[in-house]
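Only a single protein chain was left out; the remaining protein chains are all shown in position.
We call the chains A, B and C, going by the order they appear; numbering starts again at 1 in every chain.
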Amino acid sequence: MIKAKIIGAGGYGGVGITELLLRHPEAEIGCLVSLSDTGRRMSEVFPHLRGFCDDVIVSPDDPKNKEAYDVVFFSTPDGVGMLSAEEEIARGAKVIDYSGDFRFGSVERYAEYANFIGRDPIHKTPALLNETVYGLAELHDITSTQSIVGNPGCFAVSCILGLAPAVDAGIIDTKSIICDCKTGVSGAGKKPNAAFHYPNRYDNMNAYKLAGHQHVVEIEQELGLLGDSDVQITFTAQVVPVCRGIMSCLYATLDGQTADDVLEIYREFNRDNQFVRISDAKTPASIADVRGTNYCNLTVDVDQRNNRLRIISHIDNLMKGQAGNALQNMNLMFGLEAGMGLANPGQYP
Amino acid sequence: MIKAKIIGAGGYGGVGITELLLRHPEAEIGCLVSLSDTGRRMSEVFPHLRGFCDDVIVSPDDPKNKEAYDVVFFSTPDGVGMLSAEEEIARGAKVIDYSGDFRFGSVERYAEYANFIGRDPIHKTPALLNETVYGLAELHDITSTQSIVGNPGCFAVSCILGLAPAVDAGIIDTKSIICDCKTGVSGAGKKPNAAFHYPNRYDNMNAYKLAGHQHVVEIEQELGLLGDSDVQITFTAQVVPVCRGIMSCLYATLDGQTADDVLEIYREFNRDNQFVRISDAKTPASIADVRGTNYCNLTVDVDQRNNRLRIISHIDNLMKGQAGNALQNMNLMFGLEAGMGLANPGQYP
Amino acid sequence: MIKAKIIGAGGYGGVGITELLLRHPEAEIGCLVSLSDTGRRMSEVFPHLRGFCDDVIVSPDDPKNKEAYDVVFFSTPDGVGMLSAEEEIARGAKVIDYSGDFRFGSVERYAEYANFIGRDPIHKTPALLNETVYGLAELHDITSTQSIVGNPGCFAVSCILGLAPAVDAGIIDTKSIICDCKTGVSGAGKKPNAAFHYPNRYDNMNAYKLAGHQHVVEIEQELGLLGDSDVQITFTAQVVPVCRGIMSCLYATLDGQTADDVLEIYREFNRDNQFVRISDAKTPASIADVRGTNYCNLTVDVDQRNNRLRIISHIDNLMKGQAGNALQNMNLMFGLEAGMGLANPGQYP
Partner (left out) sequence: MIKAKIIGAGGYGGVGITELLLRHPEAEIGCLVSLSDTGRRMSEVFPHLRGFCDDVIVSPDDPKNKEAYDVVFFSTPDGVGMLSAEEEIARGAKVIDYSGDFRFGSVERYAEYANFIGRDPIHKTPALLNETVYGLAELHDITSTQSIVGNPGCFAVSCILGLAPAVDAGIIDTKSIICDCKTGVSGAGKKPNAAFHYPNRYDNMNAYKLAGHQHVVEIEQELGLLGDSDVQITFTAQVVPVCRGIMSCLYATLDGQTADDVLEIYREFNRDNQFVRISDAKTPASIADVRGTNYCNLTVDVDQRNNRLRIISHIDNLMKGQAGNALQNMNLMFGLEAGMGLANPGQYP
């Protein structure tokens, strides 16, 4: 059994990977670490886990946190993983980090990102940047030799999976891309906040961070690598009164392709991507179709009149956008089938 | 493998048991029957099932519906199951019916119920009433000799589980019971309706059927059997802007017992009931703790000042209140462990 | 024009009375005071007021706060009003306080309440307790001689209006009362809180404060005065995913009266209460019918079988449960028509 440690267990990212590990046939939870809920049982913090995960959450300086585990999930904000990942790897663990710390393959790219989000541009463990990979298995080969992975941002997953086939095929103008993205509230995490106080959020929606969202950097990096050209997107983050789910409408100027051409390209690109499902514009689609699952559903459409690609990308921000994708990475890093413990259609309604 | 047929597959009760059977280790779906979505794939009707259940839904007169199955779920309104159950049993199937058709153990009791809901009081297959059992394993022994079960109503599950220990122990006045019950909207089924049209339901709540709710009859029957006395409740059905979940506040006059006395009685009664979890009044509880699961969480409280029992009963109306409980019954009817395929904490948030 | 000062302008109670005063023909806003949003325009804190109320919110020690106003609304927690009310009255103002500070007519009763909520039982300005009145015009004569009013709690309004006619008529056993009350989230105020964080509140409901809710004291006081006997209720506070609205189901044992008897008593009691609307159990009712308005809609029902009164009381907790009722009090304290500026049906959907 793969023994897992979860750092940041008290947040949504932590409980998400906990739920998934509880039903994974080859993994088990070894240690739950958190700053905020230290000393409480996991099932006190998350009562639905009563009888399933009654382990006590320990503080970072608890001896249990110093033991060796096979895999360590850092469900933590920027700057935490980079301080401890080296040590965890030295103890024999594989590391999956949810933040931006290990999403960039060079100190330069990391500095660009860090500047963008207003953090110190100097990475604390630059050597690891050579070893890490952007943790999206649909774009990168993630194998059992991989010791560290930077799990992608939720908006980034929805945009990159939605645009990768078109960029890869060279059919769109990479300067014309617009990503109009709507997220559910859980993407902002568990900490209460005026913007997500129920009376302010029900029957409401708004755009935010118009000056620039942190996920733009990784979207441009990944699509740029794929397209072998500079990609510069316009990105609008919006929040709607939904708990789970991201729906991104992605637009770009085509070079004359029809919807059928593009559908063929998208199907071909995703032939081996079990968690990407392609539909045409006539098939009804909604985020309910992916809620609670690791799927990314893409509606492929062309506005022929305006020669414009339109992709609607649907994910569950806490699954393919976070914990589900992290588990997919874990599976690959341990040589397991990518979908182990993830082949689950969710519940409706 | 247990081969299952689901009649009424296109509704919430049908998709619920489908989801559960898909992950059950000893059962598989053999046939999906529905009047409304005949000829469509299950995954067209419920797109989240794409790749998991792409079977075509057949009409009742399809030859496939006449084949033999090991278990047949009637996820159908009152009056449907009683017309076909005999035939299914004759073909070797065990029958689990979601309606009121098989919840009553005698023609007299059935007639009382049928009159209450305004249906013909003559049961179509009275012989089966001697064989059926009220399908709540916490009250009745359901074993592999059982060929037919009347799966209980959702409100009834929440009220009966919440009151049974007290009635059984004889500590409450059975004429003093008040059941104040709030349900999510999914309890009303999949068919659109003015009362559940989103603009009329968001930010709204209301009581309904004040003149009498159909689940009252079975609650009074089951508690009456347990208490060996007449039980006559006041019952208020209410609907709130929630999809899944029932929260019932249950009140009754005590005979001087303290909260500790009552807690002990409730814990003892449920010692072997794996899906009932007991808490005291100081432990926070909400329907989110049981969402998507087969659990019934009971908060046990006594208003000492007024010598009054107060139980807060929490279930997912589509799980312990419907499909989850149906699967629990199936497990027991086939000699399997009651919780097979049901030991799942759900997802949060 | 009546010049009003609002203390606690930055909260829901403050913005509520602001909205009402803006459309009141005989009153205007003179001063907005708050601890939390000092120095910001009201329309920055509440952007919907842009162009309607762009006044700057001042701190309590701002000279503007020391000027004379005709009426002062204390939209503040317990303990604030009692420190300044005397001074405001001395300057010539009438005072309307939203907290429990002035809801009780004697130091003994105040002490009982204060003990219940864990505050110092010694009232700071006991002399004012002789002058104050419980601010529910349906029960008390509020006239232009009144200088101070204790505006009632939201749950209390729904329960007292729902039970007063029955208690007054002496038709119920005052020891048998059960108040099962569901509130929207806005009742908890504007401050973010884990329990009301959108992902924790959507699709969820729960009971809380089972050990005792602060509004119980005033309900028992007011009904006790009316019934000339001790009233001792069982009260269950619950919160559902609604922004505005309280629905209280009120139960009590009758002395043989029929629904028609009780309807007659309720209609008679409320003959002159323009904001109380009575319906029988056959008329559909919901909190949407009172959203955004000062009305209390009562559904009057009798469970004949159990000889039990059942009243469903519907209010908007921020209107008849708070600011609307406060304005009604202001109108009466200035000799104006009770409904001035309040005769508004709200918006649907």
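Just a few scattered comments:
Following the convention adopted for this analysis, a residue touches a chain if its C-beta (ideal position, glycine included) is under 8 Å from a C-beta of that chain, and two chains touch if they have at least 3 such contacts.
Because the structure is predicted, anything quoted here is derived from the model rather than measured.
Every visible chain touched by the undisplayed chain in the complete complex is listed here: A, B, C. Considering B:G118, B:P192, B:G256 or B:G335, the position touching the chain not shown turns out to be B:P192 (whole complex).
Residues touching the missing chain, restricted to chain A, are 175, 178, 180, 182, 184, 199-200, 203-208, 210-211, 232-234, 236, 238, 240-245, 247, 249, 251, 281-282, 284-288, 291, 299, 301, 303, 305-306, 308, 310, 312, 349 (touch as defined at the top).
Although one chain is hidden here, its contacts on chain B can still be listed: residues 12, 184-186, 190-194, 196-199, 201-203, 241, 243. Those residues of chain C that touch the chain absent from the view are 12, 15-16, 19, 22-23, 46-53, 186, 190, 202-203, 243-244, 277, 284-286, 288-293, 344-349.
Definition applied: only the chains that are shown with their structure count from here on.
Under the stated contact rule, the graph of chain-to-chain touches is complete, every pair of chains being in contact. Note: centroid distance chain A to chain C, computed from Cα atoms, is 46 Å. Separation between the centroids of chain A and chain B, computed from CA atoms only, is 37 Å. Contacts with at least two other chains are made by residues 203, 243-244, 284-286, 288, 291, 349 of chain B.
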